[in-house]
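Let me begin by handing over the structure; questions about it come next.
Shown here: the complex without one of its protein chains, the others still in place.
Moving on to subunit A:
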Amino acid sequence: MAASNRTVLQFSSSSSSSQSLSAKVHPLVIFNICDCYVRRPDQAERVIGTLLGSVLPDGTVDIRNSYAVPHNESVDQVALDIEYHHNMLLSHQKVNQKEIIVGWYSTGLGVTGGSALIHEFYSREVPNPIHLTVDTGFTTGGSIIKAYVSNNLSLGDRQIAAQFQEIPLDLRMVEAERVGYDTLKATTVDKIPSDLEGMEASMEHLLALIDDIYKYVDDVVEGRVAPDNKIGKFISDAVGSLPKLPPSDFDKLVNDSLQDHLLMLYLSSITRTQLSLAEKLNTAAQIL
């Protein structure tokens, strides 16, 4: 790619005019970027790569996958391995055709001069690509992952600068919650939690929450904490969502389902006994 000495204007989302575009990130993307950054070549300052995903019906860009693209960078020049990018794209689309290019990522803080060129390349691949920056150095205490879209500022026929506009980014990663942050945030986890251990953890969470509410309500009643109508409404909604059942009906429901499950347990135990018995007989009863 050609040399770049273009001006880049960077806006944060607070200074923006109303923009309906927003993005959502799958945790896999962040894991992938971090892994690529850890494995980057010696002399490389940053890694860049392609983001794959789809645009949801409501206009949100759903970033679901990514891959790194090797590149070379000098002071005012950026060279991207375009062939690699296309090969990888083809391979990815063989697995999942629904995922298309939605933009590109780069590690480091904010947008730099070279970014405008790469962005230009990606805008030829897809209209209005997203630029995701991941600050692997944690240089600021604040948000470390940002998403931008770009416009060209031109005066007459002359392009003056590429304007990068930050867009809201949804980092609440349901997929990561499903796996459990406990598993993902530690450097080593000796064992994947089993069914019952997970259950125990969840119940502890629930009990802790109930205790919190108890404490809050008690505090309010005794005048230690100023009452907050909003919280009160939430609590009353939560209490109200419990179905009102006569105790006898409720007992019947619980007992019925308990018995159903017990029966299943009994059945499965019988089956297992039967299996071990059958195995002994099958291998022993050979002598005729």
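Simple rule for what comes next: a residue touches a chain if its C-beta (ideal position, glycine included) is under 8 Å from a C-beta of that chain, and two chains touch if they have at least 3 such contacts; residues count from 1.
Throughout what follows, contacts and distances are computed from a predicted model.
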Which of "Ribosomal protein/NADH dehydrogenase domain-containing protein", "GCS light chain", "Signal recognition particle receptor subunit beta" or "Eukaryotic translation initiation factor 3 subunit H" matches, in UniProt, the chain that is not displayed: "Eukaryotic translation initiation factor 3 subunit H"
Would you indicate which residue among A:124, A:158, A:191 or A:230 is in contact with the undisplayed chain? A:191
Considering the complete complex, of A:24, A:64, A:119 or A:146, the missing chain is touched by A:64
Tell me, which residues in subunit A touch the chain that this view leaves out? 26-28, 30-32, 34-41, 64-65, 67-68, 70, 84, 87-88, 91, 94-96, 136, 138, 144-145, 171-181, 183-196, 198-199, 202-203, 205-206, 208-209, 242, 245, 250, 254, 257-258, 261-262, 264-265, 267-269, 271-272, 275, 278-279, 282-284, 286, 288
